[in-house]
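Report on the structure given below.
The block that comes next holds chain A.
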Amino acid sequence: MASAASSPVVQMTGIRKEFPGVKALDGVDLRLFAGEVHALMGENGAGKSTLIKVLTGVYTIDGGEIRLGGEPVLFSSPLQAQQAGVSTVYQEVNLCTNLSVAENIFIGREPRRMGAINWREMRRRAREALERVDLHIDVSQPLSSYSIAIQQMVAIARAVDISAQVLILDEPTSSLDQGEVQQLFRVMRQLKAEGLAIVFVSHFLEQIYEITDRMTVLRNGQLVGEWMTSELPQVELVSKMIGRDLATLEALEGENKRTLTALENATPVIQAKGVGRKGSVEPFDLSVYPGEVVGLAGLLGSGRTEVARLMFGADRADSGDFLVDGKPTHLRTPRAATSQGIAFTSENRRTEGLVGELTVRENIILALQAARGWTRPISRKRQDELVDEYIKALDIRPANPEQQVRNLSGGNQQKVLLARWLITRPKLLILDEPTRGIDVGAKAQIQKLVVSLSEEGMSVLFISAELEEVLRLSHKVEVLRDRRIIAELANDEGMTVEKIVETIAGDSREEVRA
Partner candidate 1 sequence: GCGDDSDDTASPGSSSAAGGGGGGSSEQITLGFAQVGAESGWRTANTDSIKKSAEEAGIELQFSDAQQKQENQIRAIRSFIQQKVDVIAFSPVIESGWDAVLNEAKRANIPVILTDRAVDSEDTSLYKTFLGSDFVLEGQKAGEWLKEEYADEAGPVNIVELQGTTGAAPAIDRQQGFADAIAGESKFKMIASQTGDFTRAGGKQVMEAFLQAHKDIDVLYAHNDDMGLGAIEAIEAAGLTPGEDIKIITVDAVKDGMQALADGKINFIVECNPLLGPQLMDAVKKVVAGEEIPPRIETEETTFTQEQAKAALPTRQY
Partner candidate 2 sequence: MSITRHRLFYPGVLLLVLLVSNVFFTPTFFNLRMQDGHLYGSLIDIVRNGAPLLIVAVGMTFVIATGGIDLSVGAVMAISGAVATHHIAGLSNQDSTAGVLTAVGMALGFCLLLGLWNGILVAVVGIQPIIATLILMVAGRGVAQWITDGQIITVNSPAYKLIGGGYKLALPFAIFLAIAVLVFAAVISRRSALGMLIESVGGNAEASRLAGIRSRGLILLAYVFSGFCAGLAGLMISSNVSSADANNTGLFYELDAILAVVIGGTALIGGRYFLVGTLVGALTIQTLTTTILTIGINPNATLLFKAFVVFVMCLIQSPAFRAKVFRRRQRPASPPAAPASKEQHVRVPA
């Protein structure tokens, strides 16, 4: 437990950071003590990631002071921060996907023998480091061959392995499943016991209350305050974060059991028959009916993303057929899928979703424009209308359509990606981890949106690591294991998260985790 008596390891005072047109941080303080897990809380765009980047030398501060162990410091690069014992997992997975897993963990501090990198030793130690987070993968494969979740775990393993004094985790759990999160928490507790100071950012309030000791809350780049986690009830925390009360959140309570009636005689929007891809997903059958929300549940790497990609033509299926509205259709390319009214938001928004250099407006109208072809431009007026509407609807901040998307906070980027597909008014919306990195308020908004869209007749294929969320929204849940759909569960009375977990786990839970 943190003792206020001892002096803080890190003390940031009056930090200011301005980007052209945005005051990202305005007089923010942060104190970190040895042996504590400290939550950094705030809505999307509140300034959490910026504060972390300022601390670790990615950005230079415009004002304020940073002390490490009592000494004033000003890191000019993450390298210096690392050398001073501050290791960080930044929000987006920032690893080199062209390198092997082992290298990603050890690059910059590779074990050497007689001056030369000792690859064997490096792989061995990489396996050890991954063991700590309970990940068993081939460390000599390039990182790009693993899913975003695995990449996230690798990033964590690297930071944990480096950490000496301070460990900073910026939304490390956004794409992890329950098991993975628990494993991470085990490691964090252990490090805490070893005397490390840990900063933890997450939009999952349960996780915050489970693991953190104290918290600092930011709003709009300003400090709201600092509290002991145990002394600030969840409801109060949320209202401190969003600055208003919880009406939006509560509106969703009760929306739990959802069944669609009269599906028997309807034609599925999309029907996959024996669709599969060698080495990727075993052939599966899957039907989505108009207005139906289908959830995909499974462990990390169980193949949910692969199913989604096949349904969108992002990967080409090598077996099976698709029926769209009952008619046989080839879905060989995303282009073919979009012209059938199918939309897809990738879980990997940075590399597969957004075009960072383009503006918010351009990113939002991209898919709609692509569908119309370049010869039929959407008039600027119409663009502005559409974009304004969705910036408001999804509360994208800053509400500046001409801002470059790469300068948006992570959560707001996710909203932009969602907006891109919503304005195409698709028949089927495939959402892979759409609530990744989205704050409580926005998450509730998005969930509500999914519900209302499905009520309007849009079908949704919904993937989330959060089973509660899957259960809350879906009419039926497809359960995956080892890249196979093993069960289809109707979300009727009596269906619970536990039951899904049991199905995923099959006979013995241990077997799956191994």
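As a selection rule, all candidates are chains of the complex that A comes from, given by their letters.
Keep this in mind: contacts are C-beta pairs under 8 Å (C-beta built on N, C-alpha and C of every residue); 3 or more make two chains touch, one makes a residue touch a chain; residues count from 1.
Note that the structure is predicted; figures quoted are calculated from it, not measured.
> For chain A, which of 1 or 2 is the touching one in this complex?
So the chain touching chain A in this assembly is 2.
> Name, in rising order, each residue of chain A that touches candidate 2 in their complex.
4, 13-14, 27, 29, 31, 62-65, 74, 223, 225-228, 231, 312, 314, 333-335, 337-339, 344, 346, 351-358, 362, 366-367, 369-378, 420
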